[in-house]
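Every protein chain but one is kept in place in this view of the complex.
And then subunit A:
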């Protein structure tokens, strides 16, 4: 029986609910000391003086480190997404190398003390004097300095994509829709704040780190400290959520290692909640515009999609927003552009549904407007523009968009809808429904992924790779995959991860985690199974001796062959007969080349029902339905919870999440979870997740396309479209706060 595809509950569930699971901040080491980071309170300028006298005199303080005390880094950091598999600094900048301040919250001094509270208190006593210079921290401040970026993501991707003649396509259209949106910055806030424990043993550094990429952490810290990679070990037992905040390696990790070397003791850093707003990137403030043209029967003739956003002084970073709008529909003329403003914020970073979630918001709300202009049903409009191939004419590695739209519409009851806006009431509430297509690109930037499988004489087995559990359920999923690949029962298999000493796998970002880990684990389990089958068929004492290896099947540790009805051998007997205490194999999965002749998107469709109180501007989401085609579903329970979580995040993006920069000071206005709003249970509607089966032979041996991002994509658009359907009004900024949604006063005020 196959374990893959069954709803196995989390193997780490009991450890998590009993507290036995240890997170990085819970690691205790003899002689532990605590680090507090002092962040700059200005956004741009210089530190002119640091008065650390009172802090040094405070109880328990071991050291106050300023740039003068801190060693210089061994190499300049260069931003590169962690998916690539190399060093992955979150920004091309390292603080405390001189007196320059580039953004508020940038570390300017470090305090190490015997206790956490002592370190925090002493940090509050450090007096920093600044010479501020004028800063730019909002789009409005820097609008006239905007430039068109050439490449994004540390040079990985072109910032412009173009085909056909978009202006001609727009001119030739029967109808045009042109819309612009403002989107507030978002700060991901996993409940576990980033934490690091650093400890040195001679020239060897061990880090316990809350990260989505332990190998990325290992390589980044080694680079910055000038250490051989082999001298740095990163251990990550459990991570309390990442969502992109822990996808890259931020300066605080290396600073902790430096502080530990300085005081000669283990050092623990736990960022405070306010520091999470200035320490691990954010989704940048942005504006998007889109112009689409179509024929009277709804065929798209042109799409022009532009994004303007603010980045840091040192990186051309924008979440790419046009990867979906350039491919989702058949359209000959396309132009996608990213413009940037250099500002005094840290480099923005991946935030769940990176880039494409807001790109799809823009595209899919515009499609909704087009549908109403043309009086075509919004689902039908999307079906009419579906394309079986990507813009290069390559077929999708697997599709499913049409099926998702149809299934979602059916399950949601879409056909019952009165298309006219502002027609359905329920007491004080106006009711509306909306739809959006969803898609998320699959990127094969990663190097080969490896895992090791091992079986012992008693039939118990492990499979290992250097990934980490950050809430997605990878430990469970990989146990299932490993058990099937090797041919043992689930109870005999344990998956081990969370240590950079294990075989390489790359940071879990961009929905790639499940695909990479499952492929590597599958390869390792398969390699070991084949090795053992070869052993059996070559073993004269085996009942399967001489059978063709390809004919041998293994399940629950029992080997059988269609060529030998009734003959059985077992892994245990095989190993003991051959005087082997164990056997092991390494498995490698090589991702397809970047130029594979396939279109690579994961598809879905989102449906939302909202209730809007038009007087007070309140929006309540009553129902969310998502239908997705993520390829092979490795574990329906885990996939469901990933997708549902993504959908609720999408609701949050539509209605609640937004941070505001105060340009006078260059500081974020909301720096705690009372002020920075995310949904609470009371906001969560009924969420329904449906799957559409698609076979995908390209994306990996198991055909899993990933469920990390796609759940989040399209939800905000479906909600915005539903708000329009309820009220007859289009809201042009995110989040759609009550003041934007409420009907204007009768006197126009």
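Everything that follows uses one rule, which is that contacts are C-beta pairs under 8 Å (C-beta built on N, C-alpha and C of every residue); 3 or more make two chains touch, one makes a residue touch a chain; residues count from 1.
In the analysis below, contacts and distances are computed from a predicted model.
The protein name that UniProt records for the chain not on display, among "Tryptophan synthase beta chain", "Xanthine dehydrogenase YagS FAD-binding subunit", "Ferredoxin" or "Sigma-54 dependent transcriptional regulator", is "Xanthine dehydrogenase YagS FAD-binding subunit". Of the candidate positions A:5, A:391 or A:617, contact with the hidden chain is made by A:617. Of the options A:610, A:656, A:713 or A:726, the residue whose C-beta touches the omitted chain is A:656.
For subunit A, the residues in touch with the chain missing from this view are 41, 59, 117, 120-121, 124, 428, 615-618, 620, 655-656, 660, 662, 664-665, 667, 669-671, 674-675, 677, 679-683, 735, 737-739, 742, 745, 749.
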